[in-house]
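Report on the structure given below.
All protein chains but one are shown at their positions in the complex.
Chain naming follows the written order as A, B and C, and within any one chain the residues start at number 1.
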Amino acid sequence: MTEVVAQTAPRASFLTRDRIIKWAPLLVLVFLTLVFPFFEWLEDLQEGKQHLFLVDSRFFSIRNAARILIASTPALMVAIGVTFIILMGSIDLSMEGTVSVCAVIFAFAFISWGGTLASWAWLAIPLALVVGAVLGFINGLVHVRLKIPSFMASLAMGFVGTGFALLLTGGDRIRVEDEIFRSLLTVRWFNFPIMVYVALAMTLLAWFIQSRTTLGRNFYAVGGGEELAHASGLNVTRVRLMGFTLAGVFFAMGALLAVGRIGIAETATGNNFMFISITAVVVGGTALWGGIGGVWNTLVGVLIVNVINNGMVVIGLPSYAQDGVLGLLVIIAVVLSTDRKSVSFVK
Amino acid sequence: MSFIKKFIEQETVSRRNFLLASAFGISGAAAARMFGPSPVQAATYSDPTIAWSYRNRTNPYWNEIVSGGEAFVESLGKSKGDLTHLINEGSSEKSLADVKALLAKTNGELALAIDTNDAPNARPVVESCVEAGAYVSTLWNKTDDLHPWDFGDNYVSHMSWSDEGPAEQTARILLDAIGGKGGVVHLGGIASNNPAIERLAGLKTALLDYPDVELLDAQPADWDTQKANQIMSSFITRYGDEIKGVHCANDTIGYGVLEALRAEGMDIPIVTYDGNPQAVDLVREGRILATVFTNPHWGGGITAALAYHAAIGTFKPSEEPKEHREFYGPTIMVTPDDAAAFKANYIENVPTYDWTDFWGPANGQIQYK
Amino acid sequence: MSFERIKPHLPWITLLVLVLLVGIANPSFFDPAGLLSLVTDVVPLFIMALGMTFAIYIGGIDLSVQQLANLVTVIATVYLAKFGVGVALVAVAAGFIVGAISGFVTTRLYVPSFVSTLAMGFVALSAAKYFSGQRALYMDAELRNSSFGWMFGNTAGVPHELVIAIVLLVLAWFLQTRTTFGRSLKAVGSGEPAAIASGLNVDRVKILAFAISGVFAAVAGLIFSVKLSGGDANLANGFLLLAIVAVLVGGTPLTGGVGGVLNTAIGTLIVMVIRAAMVYLEIDATQQQMVFGIVLIAAIALTIDRSKLRGVVK
């Protein structure tokens, strides 16, 4: 038997449908960064001001890029965390609780251990990450061990988290004023504050986990076919638990950056992360049914959402219209980045 | 002004006229009475349950309110824990449902102090309290057509703050600080909340006297620090150095604005509202130019006290004049000059109030426009 | 009696156990008038959850319901003067349209319902802010009473609100179990490919499911608005998560095809009891939310019938 069965895959031409869809979120992002300056240009044109498209744009400037990135970093961390879960075909809605608890515990520990990074208080950072991991792990346990679908398990765990944060603070907010810690926001390298670089490093780490480690690849395996993965000898329970734990760590990272940005830790620190992060993940092109997408998609998704938010104010859109415009743009972005041929139906 | 905005604002003006016609016009002066004046003689109780219903524990403002409620309960020789807390988490539905549950539980033997979360929610809350024979005092939110004197003794009182005047004062401080020239921005609360509307109105009134100052933009930040932070940085992009000062609807918004400015290395004057301890510290440090202390501790205590004393029969609400049924709470301006003294008097040593001096610090009867 | 046989009955057993627990801890909970009042107050939430059941029953979710209800409170308040009782039709139409658009975006444009309904919710919120002029509005009392006063009376001690809820429940139950539409919903929820291969117009079924969810959300908003005699763009805040929780706790999991509107009735009552328990058992204010979450996990763990979650639990 000498015959070779297989053929090699057909060579793809440069601009295939697959490729366009793959890059659609990025194209949307680029489009948006051009559309907002266009509105600015139009506005100045009407008022008869000198305005060279893009060059004179206030939106399309490095300073504003920094602002958008600052606003993006905490959400990015949270969205990356939930990306891992969504890759597995599950969902995690516990982020608001986890972020609040991590922020509050971090602030308490930080203040009571010295109140400055130049003391033992730096231990509060690893502590917060561990707390995030533990909360994620518990979340995973409730989901896996009690066999409760992750949507319900994590939703309820989110309530528990927020409630726990409230119990800890009693409703107070804790200010973290340490100059060294706050240099995350105040010190800039090449126009961008340190927290942007921290977020970048964490994103690279997440990408590394996703593409270079067994765990990361196992997320894809579970998302692509959980029963098959199980039959192949994969310990799916373990992968799930690890996934939720890892997500918890990233939520904690989001909490740290949120505190770094505002300088305040409180029960409300986690507010609004849930819908924004999941929207960002989907807008970035990661499929809610699992197995498709990844960290870079999420980065693009978070940027899209934040560019829209920033841009709407910058072009002077009335506040009451902003929610609706965001909603419509989100739908458009998702529509563009969905491979309609690869999904048979969507719920 | 952006052309989008211009277009939409023209639209809005015509809309608003329509709104006024439809929602308010017809009702006109019709004194709205769902139920006639309630039963002639309301029952009193010897030991009613005392409860405070409020939005949440994540906002220091409400913590202050609650501390007043607790101080009042302690003044009766009870423990803090004897004050029942109902937290609505920003949900009118929960607010009402919790009140009903408590009414059922206590069988109406209840002295309730409440902020109903949203103005329309005040009516059903009051009505169910009246029906159950409980005594209720409201704070902040109620619609203009709802008045304690329409409900006999059981709707004891309503306290609010006239924010327009103080907000105008802080605005003047701000506008003076920028030399009466240049642009300012306003970051507001949840747009439909009364205080948010009044505080913006205060700023606008002040601006009439400062023709060289332009209100560049006003957007709702929903009382939220993070949202305020985001909007402020977008404002910086849009208006850049044109922004000479920031008028914030409350302290929590102010924190977000300060951090947005800090990220840019900008230092421009801002004024806030509420007089939270942390904000007072910031005023003392000169980072906030002024805030307005509304003494939520006293407000929280006295609202509960009014409901309680009416319930045990200490006084008969229906015999009190109208200015004792609907009145404004006290306001104290806090500026860098007096911040230290203020802190010593009100924050570090919370004054012991006489919880039976119901109307001493009050600020006159509520006026409707 | 094997455990298998008990399983389908777990939701109401859980409800009963919770009621008994609270009642034993504080017997005044059993006061019939008090219970009746508790049940009556949960009506708007229940109606919203009822609609949500349809979306979840086909395996989707509807996150727009809260904003839709907000929009309806505004519409009802603003247009009461103009249309009188006819404003109900406007409200229902608004709910139907927003829901149908969500459904269209989900089925035809392949946007997961989690995102499409969230986005449509934002659109509804914007509309609510626009129509309300960003203010809290209130209804003229006489108009309200003449148009909708019938909603809130009592007949023979039974609050009309409760009657409305029961009528809607029966209607929804009838729709679910006795109509071709209900059957189609079940087919789509349990096995969409087979439903397609049987010639069902699956897209239409799904769009209708979301539209019905929207209609119920609008009715909930209308009742709430009349109850509070006013409206603004935030009035119905806090409904969404509770409505989802009510559906899930009742035993309609997100996998579709299992559970139904009766489950939601029980789920809503469970939520109501847990919430009332906070008041009756005097749970400390700072602990309430945490306790709520933990009891919720326990309740869900008890009520979901895992044997019906075909395949893997995600």
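Going forward, a residue touches a chain if its C-beta (ideal position, glycine included) is under 8 Å from a C-beta of that chain, and two chains touch if they have at least 3 such contacts.
We take it that contacts and distances are computed from a predicted model.
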Undepicted complex member, UniProt protein name, chosen from "Cation:proton antiporter", "NADH-quinone oxidoreductase subunit N", "Ribose import ATP-binding protein RbsA" or "Multiple resistance and pH regulation protein F": "Ribose import ATP-binding protein RbsA"
Interface partners of the hidden chain - shown chains only, full complex considered: A, C
Sole residue of A:Met95, A:Ala229 or A:Val330 that reaches the chain not shown, by the stated touch rule: A:Ala229
Of C:Ile13, C:Leu109 or C:Ile196, the residue in touch with the unshown chain: C:Ile196
Option from A:Phe151, A:Phe181 or A:Tyr220 whose C-beta touches the chain left out: A:Tyr220
Footprint left on chain C by the chain that the document does not show: 4, 178-181, 183-184, 186-187, 189-191, 193-201, 257-258, 308, 310
Residue numbers in chain A that touch the chain omitted from display: 1, 3-6, 8-9, 208, 212-214, 217, 220-221, 223-225, 228-235, 291-292
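Here is the rule we use: only the chains that are shown with their structure count from here on.
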B-C or A-B - the one linked by more C-beta pairs in contact: B-C
Chain located farthest away, centre of chain B as origin (C-alpha): A
Touching two or more other chains - residue numbers and ranges from chain A: 166, 170-171, 319-321
Chain B, residues touching no fewer than two other chains: 12, 57, 191, 220
Chain B-touching residues of chain C, taken from the complex the two chains share: 26, 28-29, 31, 33-35, 37-38, 41-42, 44-45, 73, 77-82, 129-143, 145, 224-225, 227-239, 242, 272, 275-276, 278-280, 282, 284-286, 288-289
Touch list for chain B against partner chain A, complex: 1-5, 8-9, 12, 56-60, 62-63, 191, 217, 219-220, 224-227, 229-231, 233-238, 240, 255-256, 259, 262-265, 278
Residue numbers on chain C that touch chain A, as the complex places them: 58-60, 63, 105-107, 109-116, 118-127, 129-130, 134, 192-193, 202, 206, 241, 244-245, 248, 253-256, 286-294, 296-297, 300-301, 304, 306, 309, 311-314
